[in-house]
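As structure tokens, the structure follows; a few thoughts come after it.
Take a look at subunit A:
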Amino acid sequence: MFTKILFATSATKESDHAARVAFNIAGSYDAHLDIFHVPGVPSRGYSQVVVDVKTKERVDVDDDYLEWVKDEIRTYYAKYLENGLRYDITVAIGFPAREILRQAKDTEPDLILLGGSTGDEEEAVYKKSMAGTTLQKIARSAKCPVLVVNRPAASFWGGLSNITFGTDFSKASDKAFEFAMKVAKNLDCELNVFHALDITSGATGEMLSQDEIEQKIREALRMIRGRYESRLKELKHYSMDVWEGIPFIEIVKYARDIHSDLIVMAHHSKKTEKADAILGSNVEQVIVRAGCPVISVNR
Partner candidate 1 sequence: MPEGKYCNKTPVNTPEEVNFLLSDTSGNQYYKEMKNLEVDSDLLWATIQKTLKSRLRTWLEICAHCGMCADSCFLYLVNDRDPKQVPAYKIQSTLGEIIKRKGKVDNAFMRHAMEVAWAQCTCCNRCGTYCPHGIDTGIMFGYLRGLLYQQGFVPWEMKIGAGMHRAYRAQMDVTNEDFVETFEWMVEENEEEYIGLTVPVDVENADIMYTVNAREVKHYPEDLAEAAILFHAAGENWTVPSEGWEQTSLAMFAGDWAACKMQVESVYAAMEKLKPKRMIGTECGHAHRATVIEGPYWAGRENGLPPVESIHYVEWLAEALREGKLKIDPSKRIRELVTMQDSCNYVRNQGLKNATREIMSHIVEPGYFVEMSPNKEHNFCCGGGGGFNGIGLFRKQRNKGLEKKRDQILATGAKLVLAPCHNCWDAIRDLEEEFKIGIRWSFLKPIIIKMLVLPDHMKPEE
Partner candidate 2 sequence: MHEFLTGIFFWFAITVCLVGMLVRFVLYFRGLSWQLDRVAYKAHPKAGMKGAFRSIYKWLIPYGTYGWRTQPFMAAAFFGFHIGAVVVPLFLSAHNIFLENKVGFSLFTLNAGVADFLTWLAVVCAFFLILRRIVLPEVRILTTLYDYFILFIALAPFLTGLTARYHVGDYSFWLNLHIFCGELLLIAIPFTKMSHVFLFFASRAQLGMDFGIKRGGMKGTKMAW
């Protein structure tokens, strides 16, 4: 299923949930785990000073510092690293999103695993130069699926039995569907294809009547059938559903309702202007809110 996993970590407790999942997956599939950490953001142009992401202090980068950081990571994850796990620890200086993508380009993993936001995004050094979050950038540009573990409740992988696949009928969603199919087949679990009909006034321009809503739900269901059902038949268990509401809320609700242990979605580079600025795309909102891991697939 997975042979090479890139686990990008802050090596702090914020990444603990993700770490649990990362080591869990690597163990289950005997995958190679590339533990990747960006200890500092270059803050001074051509100076050698970086801002340490943990202490937010300015440190001078040299080989000693990088070695020390690697040691710290090794110590931090010592209990996971004992039992014969194949792993590397890589440390790079730069803006996290960019460096994670660079590492992914070089090592071509089949899954990137990220911890959730560190909570204080406003203050975080990560934000110092790039518009948008680390997550946004990676989900948008990564060539492989990106698994994000944000909430402690989501830090569980193993015995997957129920997957929710959220679609918006885009090309990217088709890619995400392929991935969801692969996982479902591989782990022999149920795949639930779900579409949320956006009835927020921003999307529709006006308040829809109940008749209109139901009409649109029928249309969406037809589209799901047309697009996915022939493939879904390869699986033992599957379902198709359309709910109306605010998309990301509906997806989270739906997944909770049917006890999904994984959500698969496409990340959209095309976002409405406002959503981009204020809320982030649907998938990001789902990540923040979901009670299970979320995988974003773009290509």
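Regarding candidate selection, all candidates are chains of the complex that A comes from, given by their letters.
Convention: contacts are C-beta pairs under 8 Å (C-beta built on N, C-alpha and C of every residue); 3 or more make two chains touch, one makes a residue touch a chain; residues count from 1.
Values in this document were obtained by computation on a predicted structure and should not be read as measured data.
The listed chains 1 or 2 are all part of this complex, yet only 1 touches subunit A.
Those residues of subunit A lying in contact with candidate 1 across their complex are 42-49, 60, 62-65, 94-95, 98, 101-102, 105, 128-131, 141, 170-171, 269-270, 273, 299.
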